[in-house]
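Apart from one protein chain that is not included, each protein chain of the complex appears where it belongs.
A and B label the chains in the order they appear, each numbered from 1.
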Amino acid sequence: MNSSLRDYMPDRADRYFSGGSGQRSVARALFETVAGLPLICPHGHVDPLLFADAAYHFESPAELFLIPDHYVFRMLYSQGVPLEAQGVPMNEGEDNAAVESDHRKIWQTFAENYHLFQGTPTGLWLRDELHDLFGVTEKLTPANAQTVYDTISERLAAPDFTPRNLYEQFRVEALTTTDAATDTLEHHRAIRESDWDGRIYPTFRPDKVVNGIDQPQWNEQIGLLRAVSGVDIVDYPSYISALEQRRDFFRAMGATATDHAAETPFTVLLSPYEAEAIFQRGLAGGASAGDARLFTAHMLVEMARMSGEDGLVMQLHTGSVRNHNSALFRRFGADKGADIPHRLDFTHNLKPLLDRFGAHPSLRLVLFTLDESTSARELAPLAGHYPVLRIGPPWWFYDSINGMRNFFAQVMETAGIYNTVGFNDDTRAFASIPTRHELWRRIACDWLASLLVEGQIDDEDAFAMAHALSYGLAKETYRL
Amino acid sequence: MNSSLRDYMPDRADRYFSGGSGQRSVARALFETVAGLPLICPHGHVDPLLFADAAYHFESPAELFLIPDHYVFRMLYSQGVPLEAQGVPMNEGEDNAAVESDHRKIWQTFAENYHLFQGTPTGLWLRDELHDLFGVTEKLTPANAQTVYDTISERLAAPDFTPRNLYEQFRVEALTTTDAATDTLEHHRAIRESDWDGRIYPTFRPDKVVNGIDQPQWNEQIGLLRAVSGVDIVDYPSYISALEQRRDFFRAMGATATDHAAETPFTVLLSPYEAEAIFQRGLAGGASAGDARLFTAHMLVEMARMSGEDGLVMQLHTGSVRNHNSALFRRFGADKGADIPHRLDFTHNLKPLLDRFGAHPSLRLVLFTLDESTSARELAPLAGHYPVLRIGPPWWFYDSINGMRNFFAQVMETAGIYNTVGFNDDTRAFASIPTRHELWRRIACDWLASLLVEGQIDDEDAFAMAHALSYGLAKETYRL
Partner (left out) sequence: MNSSLRDYMPDRADRYFSGGSGQRSVARALFETVAGLPLICPHGHVDPLLFADAAYHFESPAELFLIPDHYVFRMLYSQGVPLEAQGVPMNEGEDNAAVESDHRKIWQTFAENYHLFQGTPTGLWLRDELHDLFGVTEKLTPANAQTVYDTISERLAAPDFTPRNLYEQFRVEALTTTDAATDTLEHHRAIRESDWDGRIYPTFRPDKVVNGIDQPQWNEQIGLLRAVSGVDIVDYPSYISALEQRRDFFRAMGATATDHAAETPFTVLLSPYEAEAIFQRGLAGGASAGDARLFTAHMLVEMARMSGEDGLVMQLHTGSVRNHNSALFRRFGADKGADIPHRLDFTHNLKPLLDRFGAHPSLRLVLFTLDESTSARELAPLAGHYPVLRIGPPWWFYDSINGMRNFFAQVMETAGIYNTVGFNDDTRAFASIPTRHELWRRIACDWLASLLVEGQIDDEDAFAMAHALSYGLAKETYRL
């Protein structure tokens, strides 16, 4: 029985293609024309240190694949495996003795729970990365876990297995990191001053000096901003000046974009008096939650104004309720797989921003959503009308086969592909980048193939759209 | 490579069918039985003047295809082509000198941006209409734009290319327009008094004398209603009398339906005292936004009552935030591609209306949505229970291949097809009507074919359902 089912599994070259043999032939032909295109990585979270240090090496398979990856450890956690057993470090001040430090043991625990990833994007990325980058062709099992560990370790230790070499090998054309507004960009400076000509650029992410004006950390962050900018931030205008100065610095360091996260896309334009009043309450430690909500909403409009002026492409990631698991957050901190999406409204929330800048000639605003019900209903009609708007690719839990298929089905009829921006890998896992882009390109070609075999598009359109979705749109949108 | 991909494109006769060859054979066989059925057009926006004037001719390809079509010009606008360059007229009082008047130039601009419509329903309608009605078989390109313009222009100028002749050629059985409550229906009168026997009927749309009681225009509209009805509207009862009188007039002119638009499906039953109080504030120019919301909600219940009494089928189109782009609205007015859907609730909002009239023996209420998440969750369970309810076809941005596929997938399992109403073309573009109905019929047959090849329905059901969805349900629901 098993052997016969295996006959129905596709060649690796055809994986993730759907439909009958005709559609698969079309998808394969389209994919062949884009598989070798360079990678544009306009939004991600790779640590720039990887490229600043010419000799950087990854420590272990567990460090490369597991410990920093909240997609992985949250799944084992959901089935009762504590984060401690997975080697996830606790906050300072917690008793880290309980945290497993034996990376082989962590890897073994993972292998014993590998079935949890059946049919998940994490499972596909891991399998493809193990195959393509480490030559591991067997499925990971509890039995072979240590041998696979050896294979990976050996490869990691090879002198040529450095991020800079991988950058060339992966054919990355440009890669951007995500950096706090107060970051001194020292690693970026080191890269620029080195003899290496990889294009690694920062992205300006001011969330920590904008959001949470009612929290004590906000004042600490303003202190950092004061220090790094040299601007004496005493009021709203000097705060704005400091931000503008930091944007100029980021641009000088190669940045072409900003990034903003908020729980919702709520925007509002406060009067200068209102903005000043909230800002002063923030400085004095007396801002309320309502102040914080208004200030974040107002600053999104200010940031749109700045982007219109300095040309940095503005990205807006909304919809995640961060650190939903309070107990875990207290012990382990942020980004522990407990950021849960919620319902969004863009139509009403973005109106104040769009009333002011919706047709601005040089603003470009890329919207991302974690609420798929907004894609066809709100994002596509908005981006299919307002000149400044573009729709970002499926994000986070939707960076998956179904997420991408839904995206193509929900967005393209109304917005057209040219109001979208191609792919963002959005990852901190540098070594997984080719795998992620390949998945996107395969699903994009699969979608185009379905349109062609239904007579919706012709071959000429299909080739042009495959190129745009794989490469052209990301490069053009992000001004890279 | 290109030549080989072309081998996978279907014959025109099989376009928009999905699945493997078996399913396509079924879809084709089903479609052949409904392709030639007459067209029932129970909801649309064609100007009745086209039929009142026996010799009406369309001015130019740009006037036929582009200038009045907000699906088209909003897409070019979203990519930075101003409405002026597309020949879209501004409001009176604006400087219209900037508006392009050379229709050949407008057409050329369109051709240069034709790729924006790849994979969109607008692209499909245009292609099919050019092919079927004008014999244009090449894809529109910047290079052939003027030759195509010539071909279309020649056909438009032909003596037989009149709306009345097209009506016969298209095999339209009945077509309804949408008309303000204050319309004198002169074109409709001219049609009835002519020797032509085409069935063109008005639809009663009282939005302007109902919605926006807090706006100055509402009082102007009440003035028009007073004049056209001859009723001295001084209070709520005389207002209701005037509306009932207009409904009688519309029925005498052949109307079988009304249409109502609102931002949400909120309904409420005010006491006579409350209704009168709001109405008087409206007349005095002192109604609030809250009054307007309540009054619209209340009038939906009143209109349901009237429909129960006079038999006009009530249609409710909700979910669009109109004129979202304030700056554009000020310069160009309404219907400029800036109506953006938002989240809806039918379950709670319709309860007051349904509590009163949900099982009324002669009321029929057709619900349309722009929020697909309500289709399976709310509309199908509501229409699958309440005798008065029917679900209208996918509307606006959802009048598309995916919109229709989602509709069949989301609505039919719970509501069954007999609680839906077949197709509405809902268009002001008369010449596109056959194309739109054909798309619906093809996708309906494709859906039925998928059910048949999965063993969900048999051949007998499939043929009956194809006929109902293509023709029977629209005719029966709208009492045409």
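In the analysis below, a contact is a pair of C-beta atoms (placed from the backbone, for glycine too) under 8 Å apart; a residue touches a chain by one contact, two chains touch by 3 or more.
All values derive from a computational prediction rather than experimental measurement.
Visitor: So one chain is hidden, and I want to know which residue out of B:331, B:385 or B:475 touches that hidden chain in the complete assembly.
Guide: B:385
Visitor: Check the options A:31, A:58, A:77 or A:346 and report the residue that touches the missing chain.
Guide: Of all options in A:31, A:58, A:77 or A:346, contact with the hidden chain holds for A:77.
Visitor: Which chain A residues would touch the chain omitted from the figure, given the whole complex?
Guide: Touching the chain left out of view, chain A contributes residues 1-2, 4-6, 8-10, 12, 14-21, 74-75, 77-80, 115-121, 124, 139, 321, 324-328, 337-343, 370-373, 397-398, 400-403.
Visitor: In the whole complex, what residues of chain B lie against the chain that is missing from view?
Guide: 20, 22-23, 25-26, 29-30, 33, 343, 345, 347-348, 351, 354-355, 358-359, 361, 373, 376-378, 380-387, 389, 409-410, 412-419, 449-465
Convention: only the chains that are shown with their structure count from here on.
Visitor: Compute the distance, rounded to whole Å, between the mean C-alpha positions of chain A and chain B.
Guide: Centre-to-centre distance between chain A and chain B: 40 Å.
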